[in-house]
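Right after this comes subunit A.
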Amino acid sequence: MRPILENLWIIPLLPLLGCALNGLLGAKWPKKTVDAVALGSTGLSFVLAIEAVREFLGFYDSNHHAFVKPFFDWIVAGNFRAGFDLQMDQLTVVMVLVVTGVGFLIHIYSTGYMAHEGGYYRFFSYLNLFMFFMLILVLAANFALLFVGWEGVGLCSYLLIGFYFLRKTATNAGNKAFIVNRIGDFGFMLGMFLLFRTFHSLDFAVVFDATSKLPREAMGQFGTLTIASLLLFMGATGKSAQIPLYVWLPDAMEGPTPVSALIHAATMVTAGVYMVARSHVLFTHAPTAMYVVAIVGCATAFFAATIGLVQSDIKKVLAYSTVSQLGYMFLGCGVGAFGAGIFHLMTHAFFKALLFLAAGSVIHAMGGEQDMWGMGGLAPKIKVTFWCMLFGTIAIAGFPPFAAFFSKDSILFSAYNYEHSGKALYTIGLLAAVMTSFYMFRLIWLTFFTEKRYDEHHVHVHESPSNMTVPLMILAFLSLTGGCFALPALFGGKDYFAEFLAPVFGAAEAAGGEAGQSLEHTLSIVAVVAAAIGLLVAWRMYAKKVQRRPSQGLHKVLYNKYYVDELYQAVFVGPLVWLSRIVFWKVVDVTLIDGTVNGIASGSRAVGDTVRRTQSGNTRSYAVWVLVGAIVVLAIIFWPILHPALFGEVR
Partner candidate 1 sequence: MVPTNYYLILSAILFGLGIVGFVFKRNIIAIFMAIELMLNAVNLAFVAFSQSFGKVDGEVFVLFVIVVAAAEATVGLGIIILTARNRRSLNVERVDLLKL
Partner candidate 2 sequence: MSLLTQYAFLIVPIVKIAILVFIVLTVDAYLTWIERKVVAHIQSRWGPHRVGPHGLLQPLADGVKFIFKEDPLPANVDKVAYFLAPFLALMLALTSLAVIPFGPQRFTVLGYQTGIGIADVDISLLVLFSITALAVYGVALAGWASNNKYSLLGGLRSSAQMISYELALTLSVVGVLLVAGSFSLREIIEHQANGHLGLLGWNIFGFTKDGVGFTQIIGFFCFYIAAIAETNRVPFDLPEAESELVAGFHTEYASMKFAMFFIAEYTSMITISCLATILFFGGWLSPFPASWTFTHYVPSLLLIPLGLWVIFDGMRYETIFGRIVLPGVGTVLVAIGAGLIVFPVVNEAIQGVFWFLAKVFTFLFIYVWMRGTLPRFRYDQLMSFGWKFLLPVSIANVVLTSAVVLWRMH
């Protein structure tokens, strides 16, 4: 008897309901009602999710496989069927809990943060819609439905980035996010087509069973599976902001901070990771793709970290750190440690959400100021925020016993053991870790210590209301404890999280053995040392009095993000715009299409000018025309009769 599990659709439906209510009626409602609807729907779906998980665990114990239930047919064409099928397995459990839980917390936070913003109901309507699509994404049992959620969250991200649609930059950022994602989705769709062409189905079960029966493709071989996996990964790069499609995420910070926390840190951007992990069977059978994933992930982690070093906008820093952390996740997946990747995904969801919300709280306190050079010495004024931020920073920096220590550690460990140039990957990852702890502590010092760099008379720094701080504390607690599932692994015990996910990913990782045990200890010590180095460098540079130096040289390059945007502008956007303006607009649209239309118009007018002479208004002439018509008809009728030779003898 599993009431919720059997009606899994109810979990995503609740946020949709909230979205509809707020979106259609919320305009007239007071804030309280809007809050009630939004929080109620998300909170309830969180509770139900927990219940569903409980029921699922019971279900799993009795019969050892994922729970899949088709609810109704969505598309049925020929032998193609895409049903509204929802599934629940350990991976889903993690995602659902993260999404609903973190989502719920961020909703609470938003009620405080957005209190003084216009379009209050609109914001929550969008947020609920996002929840709906995200849940669809994680609950989907086939690629088609997953793609629905995929595109849906993309839409919501677009809507929320452009929430302040009166700001040009915001709308541009929204467009950028949307368009860049299109590129990735293009690859994703191609991947789906290929999969369907190969397996004649998009259901996870079917596809993965078929795949697992196929032989594992050799390294460097580009077989169907490899190509499919790469195409899917292309989608992932788009959604999860990996090289080369990461450019949209930093701009996405134009959106309200809770949005950055929920969508662009905790949940949506991890969808790519989830998707890759979900289709791990494909990837494990395509080592080439795995390698690519690992390299891209690793590169992104390092690359984004370097940019993060010098950013001055507090949210930009966090954005690049997000990109870099996502890189870690992909690195984990790439080297086959899907469990580690998902583990990092979860912990990252906690501490990055925490960091963003804390940053939001800071911005709130500063009355909208985002530039760290305009802050400083805030620690005594906003203690709660400070402590939470500090927790998050320590967590991301990877000091034990905080969450990221375990997750990042296990990723690096797996990378180290990866057969293809694992050491290189490990090294780069380690450097990224150093830089991570550096730029995070840089952020801490610039924001909370050192002397004030703002005008007291204009900015009245104040602690945020409780409905913002409480979620902060909860998240801080989570980022502290989130990693404890893996705690025993350190002392030869077993990794509960990996254990939990084992049914999904199989006991692939855990390159155990006594040697592995000792190696793991050394590596984790190395990691801690790396974090400590970052901390010390940051302290050395920013603990004393600081002033903004004019940036030049490498600093300048980093500050301008390697001019990647400019590069894209020059290489892709510029030519495309030129092509559109000159060819598609001037030539195709104006000349061809408009030409055709006008040509038709003027042509018909010309015809009319000539033909209207027949409209003499003289009935007798009309009579003659009738005659002509009659003759034509008669000719058509009698032709066969009059020329039997042509048509054979009639009758």
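Keep this in mind: a contact is a pair of C-beta atoms (placed from the backbone, for glycine too) under 8 Å apart; a residue touches a chain by one contact, two chains touch by 3 or more; residues count from 1.
As a selection rule, all candidates are chains of the complex that A comes from, given by their letters.
Given the structure is predicted, the values throughout are model-derived calculations rather than measurements.
A.B. asks: For subunit A, which of 1 or 2 is the touching one in this complex?
C.D. replies: 1
A.B. asks: Using the touch definition from the top, list the residues of subunit A that touch candidate 1 in their complex.
C.D. replies: Residues in contact with candidate 1: 612-613, 615-620, 623-624, 627.
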